[in-house]
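Quick one: the structure is below, and I'll ask about it shortly.
All protein chains but one are shown at their positions in the complex.
Chain lettering (A, B and C) follows the sequence in which the chains are written, and residue indices restart at 1 in each chain.
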Amino acid sequence: MDTKINNHLADFPILNQEVNGERLVYLDNAATAQKPLAVTESLNHFYQTDNANVHRGVHTLAERATEAYEEARDKVQHFINAAEPAEVIFTKGTTDGLNLIASTYGEQNIIAGDEIVISITEHHSNLIPWQQLAIRKHATLKYIGLTEDGELDLVDAAKQITNHTKIVSVAHASNVMGTINPIAELAQLAHAHGAIMVADGAQAVPHVAVDVQALDVDFYAFSGHKMMGPTGIGALYGKRELLERIKPYQFGGEMIDFVHQQDSTWTQLPWKFEAGTQNIAGAIGLGAAVDYLTDIGMNQVAAHEQSIVDYLLPKLVADEDLEVYGPHDPAKHTGVIAFNLKGVHPHDVATALDMEGVAVRAGHHCAQPLMAYLNLVATARASFYLYNTQEDADALLAALAETKEFFNHGTGEVK
Amino acid sequence: MDTKINNHLADFPILNQEVNGERLVYLDNAATAQKPLAVTESLNHFYQTDNANVHRGVHTLAERATEAYEEARDKVQHFINAAEPAEVIFTKGTTDGLNLIASTYGEQNIIAGDEIVISITEHHSNLIPWQQLAIRKHATLKYIGLTEDGELDLVDAAKQITNHTKIVSVAHASNVMGTINPIAELAQLAHAHGAIMVADGAQAVPHVAVDVQALDVDFYAFSGHKMMGPTGIGALYGKRELLERIKPYQFGGEMIDFVHQQDSTWTQLPWKFEAGTQNIAGAIGLGAAVDYLTDIGMNQVAAHEQSIVDYLLPKLVADEDLEVYGPHDPAKHTGVIAFNLKGVHPHDVATALDMEGVAVRAGHHCAQPLMAYLNLVATARASFYLYNTQEDADALLAALAETKEFFNHGTGEVK
Amino acid sequence: MGLAKLNSLYREVILDHSDHPHHKCHLDDVSKEIELKNPTCGDVINLEIELTDDDVIKNIGFTGEGCTISQSSASMMTDAVMGKSKDEALKMAKTFSDMVIGKQHPQADLDELEDAAILSSIMSFPARIKCATLAWWALQRALLNQTGTGEG
Partner (left out) sequence: MGLAKLNSLYREVILDHSDHPHHKCHLDDVSKEIELKNPTCGDVINLEIELTDDDVIKNIGFTGEGCTISQSSASMMTDAVMGKSKDEALKMAKTFSDMVIGKQHPQADLDELEDAAILSSIMSFPARIKCATLAWWALQRALLNQTGTGEG
């Protein structure tokens, strides 16, 4: 474990608590991340010194709030290397961003007979918007499958993506399989067939350096709360040329130029897509999270998580009582590890681990079609972030051993 | 001024600052309200002790977060007297809520030839969603006009609302005219003609006791940030029977029961309308704001604001250099006061007041059709809340006098 | 050691029911039948009920898969309602639903639930309450001729 990262533990007071009498070991980061003091302090600072509504105000607080809000946009722009701030739209989160694209670009461009291609690993948020769009438009929703290894099957992708394909939308990182998907290759495939490439970056932006221009994606959505920002904020990247062409998603204050009784005109990017009062403090908090991550360095963050995976994954894979999903090669695996303890339902596993202070998730992880594809009902999932340590991995291993003991070999009172 | 309210000033550290060397007098509450410490502390508490994603989690933090989130919903339910928590949907704000209704109920129910009736005072957020819906559906958007006094004209309303009318949507309180609209009467009119009644509560919920069942509205939208809650959170009330009937607005995690590759089913209310990770901390902060307001009592809040209006409005009306919009009778006027200083552009007025520490808004207040109707380009607007005092009103009067002096009678160097 | 606390939830009788569930079978004569899924965790229960002419539960069986809690709850439920009238069974379902969220009931009502009463311990594990209620929900909906929905 590198000391630089461990020095950051003090920034997360929430981790310094006991649950059920045990040290909290928070391994549910794929669901949401904890927030460093820098983020909560940025919220406090905003609310206690600058709070005002943005853009239309002439007074000092409004000017300060506007500046802070637009500065947050610039930070996000640089973090994902968008060409300009106007290509960054603040949203409520990944789900909001993906729905925005499906309801605007999708609604305007998909016609009967068109194909939309996603992967079988998609989170419901990058699945149902396309599925419902396909139903509305009598288009076809197609799925890219997986290799034996649990990785996205590029050979299948090349089959599924055809000249009828208008939209390809795939997660940059899977929230179940622990894989990073080859978005740049998919984008090339999509573009070669005249389709646009959308990426769901919910599980990628918090953990690896993302460069939307290098990936050559047309749209890219992600959430603030998974990257240590506040809840209720996220961002949607879109290429200017596409954003210019699509119609607004919501209508209201701030997104207009002129409103007449029977018609209106829309203002310029990015505000055309930001109707009504936005999550101003949330955006500023997201900016603080970006600063925090940038300060550490995304390569450092990724390396730290990799070091935990390198340590933990082989131990989990070696345990015959465990089924571990996704690639078994640590080099191909992110800090999201789905598994099952044979003979014990994942909900029981999660409850047992919680008794040991270890917080993991159990369920279908909003990926029911993937569960069906893998012939599973549910799995447990441990997911790591920069504040997790090797001790946390050890705590998981120890708690799993106890859980096995409890359910399989008796508790002193059963079986 | 009642001391109970003034005792609360200490809860708003932001007000204890100087801008441009003068005491900050924040009179831009119709744009957004300041947050008491109880609200920022509830955010800090959540992020530093309970932060987790809600609903699907088995572990302790997830349980605590879920409980806090749903408790916030209960608080909002009681605050507006909804029949049950399932009728309260968390949104990003008023604009989000109104767009939701227009895009679901509106999209499903409006057909060519139908009428949608709004008022000429509507904020763009309660105007453009209906206008664009009408354009899409070849329906007719009709406007209820004002009386001489600046109040909503109920006689005209009775003319505009006909048997072709399917939706009536009007602000409960105007963000320009300083009027409370007769929503219960309009709802009766609407229902008598088989239309539904939607109310935009953005300017009402923060300032007066609202009872959605007594008003008999079908939908009611409002924002957290204008009632001292965080940004990025709001609520939409809907009658269960209607909410059951309408399709989801966004698709993604949490709002489903079963997802298959080619189709999905939706979960029950209210979660059917809450796709993806919501603004969890925002909802909890809104709950804290509700507690804060409930603690003081909405009647007390309204009475306090009324006392300021009673004091200030006659003085403004009496000033021949000022044009004051909306009713001149203080009993009919809320704490939102739009005015112009004759011969000086409102932007210049706002800049001048800001130099005196007095924060007001200047512009069209997201109500361009109202401006056109009143034959105005823009106005200044002072808006009061529970932490404002008579001293603040005096500060506005003094700063206005100075502004007049500066622009009209020379500054020592001009004219 | 944290797991000791698990004993408060996973009592012997609960683990026993889940390891050796009672009435986990299909019936020959089925008057009421329902499939109910808990969308949160994917658990599914198929419930079959044979009623007499005067609406007494003559036989009951369940199939499906799920966690320890949902399996043992289904097992205990079938034990408890066997031979009860429809109205009695509905009342028991109500008692159970109330019990697990901490609402008070007369001891006599709880006694009716037999082994199932032990699941009152689920109260301390709010995230698991749905696992415990799935079978009782299925019973209620089947008896009232409602269809299966996601709500487990």
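Definition applied: a residue touches a chain if its C-beta (ideal position, glycine included) is under 8 Å from a C-beta of that chain, and two chains touch if they have at least 3 such contacts.
For clarity, every value in this text was computed on a predicted model and none was experimentally measured.
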item: Displayed chains contacting the withheld chain; value: A, B
item: Residue among B:E70, B:D216, B:D291 or B:E402 touching the omitted chain; value: B:E402
item: Selected from A:E71, A:E84, A:E244 or A:D257 as touching the chain missing from the view; value: A:D257
item: Hidden partner interface residues of chain A, rising order; value: 55-59, 62-63, 66-67, 256-258, 265, 267-268
item: Touching residues (missing chain, whole complex) on chain B; value: 20-22, 344-348, 351-352, 355-357, 362-364, 368, 371, 377-378, 399, 402-403, 405-407, 411, 413-415
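Here, only the chains that are shown with their structure count from here on.
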item: Most centrally placed chain - per-chain CA mean versus overall CA mean; value: A
item: Computed distance of Cα centres, chain C from chain A, in Å; value: 37
item: Separation of mean Cα positions, chain C and chain B [Å, integer]; value: 46
item: Where chain B touches two or more other chains at once, by residue number; value: 56-59, 62, 256, 258
item: Multi-chain contact residues (two or more partners), chain C; value: 40, 127-128
